[in-house]
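Below you will find the structure I want to go over with you.
Missing here is one protein chain; the remaining ones are kept as they sit in the complex.
Order of writing sets the labels: A and B. Residues in every chain begin at 1.
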Amino acid sequence: MPKNSKGRDVSEIIPDKCIGCQLCVAECPVGAIEMQGGVAKVDPEVCIGCGKCFDVCPVEAVIFEKPRKKKLTGIGQKPRPLDEYQGVAVFIEVRASKGAEVSWELLGKARELAGKLSTQVFGFLLGSGAEPLAKEAVTYGCDIVYMVDNPLLQTYLSRVYGKAMVNLCEQVKPEILLLGATPQGRDLASVIATQLETGLTADCTGLDIDAQERLLLMTRPTFGGNIMATIVCRSHRPQMSTVRPGVMKMPKRDPQHQGEIRNLDFEAPKEALPRVIDFVPIAPEVGEDIGRAPVLVVAGKGACDAGAMPMLEKLAELMGGAIGCSRPVVQAGLLPYTRQVGQTGRTVSPKIYIGVAVSGAVQHLVGMQGSEKIIAINTDRHAPLVQIADYALIGDYREIVPKLIKGLEARIQTFKSKENSK
Amino acid sequence: MKEAFDVAIVGAGPAGISAACILADAGVRTIVFERGEYPGSKNMSGGVLYGHDLAQVLPDYVERKCPIERNIIESRIWYLSKESGYNIGYRDGIFGTTRKHNAFTITRAKFDRWYAEQAHKKGALIVPSTVVVDLLRDEKGRVVGVSTGREQGEVQAKVTLLADGINSPLATRTGFRAEPKPEFVALAVKEILELPSATIEQRFGVSGEEGVTIEILGEITGGMDGVAAIYTNRNSLSLSIGANLADFAASKIKPYELIEAFKQHPMVVPLISGAHPREYIAHWLAEGGYDAMPAVYGNGYLIAGDSAMLFNALHREGNNLAMASGKMAAESIIEALKRGDYSRKGLARYAERLADSYVIKDMKKYRRFGRFLYQNKELFNELPRASSLAAREMLTVNGVSKKEKQKLIVKEFRKQVPLRRLLRLLWHGWRAIR
Partner (left out) sequence: MHIVCCIKQVPDTAQVKIDPETNTLVRSGVESISNPYDLVATEAGVQLVEQYGGKVTVISMGPPQTESALRECLSLGATEAILLSDRAFAGADTLATSYTLARAISKISAADPVDLVICGRQAIDGDTGQTGPGTATRLGYNQFVYVSKIIEVDVENRTITVRRQVEGGSETIEGKLPALLTVELELTTPRYATLPEFVRALRQDMKVWGANQIEAPAERLGLKGSPTWVKEIFVPKPQRSGVIFDGTGSSEQVVDNFLAAFLGKEAELLGELFDKGKG
């Protein structure tokens, strides 16, 4: 432990570990910490050795050895013994009397998480006449579906759904609650987390379990950099997370899976509730939903050319897929926003992803890294997408794609004639 | 806008803000318009400021926490050829003691913001994100204020000071200044590279707040008439390189190519190794000199700073000329306001002040310098090559007698730069700075 000239034990920061978040700067009661060259530095002469910087550092970059336990300050929620909370719960979102696909995707993931925790998977379902959905939830892996069935829950209202979900959480006490990051899911998740005074991490791209500490590890990209952050919610329950549609894999339905359906009562909120006057559906989009396509040909910044589109569409068609794009192509007005793949667009996980002149900025990568096989066509072998691709073709796409189309057509012909001659 | 002011200033750069500080101190109602989102957002300079002229406006600038990057104690000059070069430096401890802050490095975003804040504290109104699109005139054609791009954006003012920089679209639109010809303008690009302060101190042999500047000439500007520079900031380096605009047009070299090649020169590489590019910006420099200057005053208006083409290329002085001219403009305005005469006659004292000061005296002295550089491209091609060759041969110990070597060097040198040419070069060069 370093000492200053007065002989006092002082803290020290490891520059290589420091991420420059400046939490320690704010926390230091005597202003002994300054930013230098992008990392924090302690002035040993000013430091009083209180260790607050050590407590607050999220990446353990502070050396401080006074025997101290890490303080965990409560914030309003009465700390219940954490092992009262068991189970991984998923909010089943209802859309046009069907279950939202993201809910099934989350059930698949919940099964995996529950396995590592040796616990059960719950479905939380709110609606009116939702029994068939509850049964379907069981086939997707729910051990118990807690259903609140009430006409008031026919349409989504924040207050009403919020109250019902908070009741469910208080009764069932799941340790983890997952919701799809849809407009409804985001709103609802925030209402629940606020009322339960618990932690919510949104738009997670990865979920895992630290079995030793029985913690949910939530991973999401931090903005702007090629950096991912893993976030935990240590002392509050349930640990909440929202996940975008298409990030987790759709599990297989198992009609034989056994599960219970429990009905719970619902007490309506007393105050006057907003009422929905009408609903205007948007016209079904022309063209397919790129989230469902098994093969995606994605036009990137280097293919921002109206003349290139027909060729790429042909390639997509040949492979039985659809065409998508990255943000610059939408900004250039060549394809509609519904075709955009990325953090602010759709998250996709096709069987085959073909990036044509896509550089692979992190905001795009997070939207497609779940693809099974990634093929990159690019002139730049150092482009990020090329780095993570399974196959990369280095060269000008204007030459490569037409030859690819020809080559595929030839092979399809050969295949067909073989089939015919059988 | 209903509210009227005594003085409207166009541009919140060093010239405009210097004037605003002096005017506000004298209780003159001053409004400053800046087209950028904040003062400094549209400015660029190599990065050296001279304390003397800043002190004329704000004697207590150090106490006011002027954002000084490093205090310059050593100035170097490099004369480069493609893979080699000369390096001459002068270091003097006095620049750290009794002549401290003679010159120091700044970054424009921080400095201009701080400087404008000082004017604001003194009572000047600084209005960012607002472009002045035209001048207001009365029926006699005298300037009586400005017109901005916002609704209800006309502001009456007794005197208007144009301090809107080298590009000054306003000066061109109002006809006060012709659009500068390409050969009177240089195009410069700059990169700020992040480097930890400890590394900078080690590489440049300084400590604490001390810094070094390097002015660079030679083949580094791709054969074009231009200069480059490396300046040390707290925890970054400012690298800038520029060349005459007419030369750029003729050579078809792209600015970013120029700076990339610059960064790869063997003498530059060890200084910047490991540094991360943080910022990139391009800008024009006024190189026309004295002969390209417009009339700096008229009925109801004055022109200061780069807008008046006040720039001394040889000595890399621009900010200080801007500050000095801004101060003199303010002083002349204060007199004019007292007398109630804002006509051409009433504001003429400004030009007199300038002429009496080092500003115009230096501009006159170096009026031929820009042309000299532009017309003598050997300075950027053959001469650096020949000089490098001379040094290389002289320094190589290979058993050849020194006399032989000398003969060889002179022969090679003459090949590159014939004697007649060299003499003419020296003669013109001497005349240019006399």
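Here is the rule we use: a residue touches a chain if its C-beta (ideal position, glycine included) is under 8 Å from a C-beta of that chain, and two chains touch if they have at least 3 such contacts.
Quantities reported herein were computed from a predicted structural model and do not represent experimental measurements.
S.K.: Indicate each shown chain that the hidden chain touches within the full complex.
M.R.: When the entire complex is considered, the left-out chain reaches A, B.
S.K.: So which of A:Gly141, A:Gly199 or A:Gly246 would be touching the chain we can't see?
M.R.: Touching the chain that is not displayed is residue A:Gly199.
S.K.: Which of these touches the unseen chain: B:Val10, B:Ala109, B:Ala157 or B:Ile409?
M.R.: Of all options in B:Val10, B:Ala109, B:Ala157 or B:Ile409, contact with the hidden chain holds for B:Ala109.
S.K.: Among A:Gly115, A:Pro151 or A:Pro274, which residue is in contact with the omitted chain in the full complex?
M.R.: A:Pro274
S.K.: Specify the residue from the set B:Lys121, B:Arg278, B:Lys415 or B:Arg431 that touches the hidden chain.
M.R.: Checking each option in B:Lys121, B:Arg278, B:Lys415 or B:Arg431, the one touching the absent chain turns out to be B:Arg278.
S.K.: Of A:Ile63, A:Leu82 or A:Ile231, which residue touches the hidden chain?
M.R.: A:Ile231
S.K.: Taking the full complex into account, what residues of chain B touch the chain not shown?
M.R.: Considering the whole complex, chain B reaches the absent chain at 1-3, 37-38, 40-41, 108-109, 125-127, 129-130, 148, 150-153, 155, 254, 256, 260, 277-281.
S.K.: So that we can see where the missing chain sits, which residues of chain A does it touch?
M.R.: Counting only chain A, the missing chain is touched by 19, 21-23, 26-27, 56, 58-59, 73-76, 95-96, 100, 155-156, 158-159, 162, 181-184, 186-187, 189-191, 193-195, 197-203, 217-218, 221-224, 226-236, 242, 272-282, 294-295, 319-320, 351-352, 365, 372-375, 379, 381, 386-396, 399-400, 403-404, 407-408, 411-412, 416.
The criterion applied here is as follows: only the chains that are shown with their structure count from here on.
S.K.: Could you please state the distance in Å, as a whole number, between where the Cα atoms of chain A are centred and where those of chain B are centred?
M.R.: From the centre of chain A to the centre of chain B is 50 Å.
S.K.: Where on chain A is chain B touching in the complex?
M.R.: 36-38
S.K.: Sort out for me which residues of chain B touch chain A in the complex.
M.R.: Residues 194, 196-198, 235.
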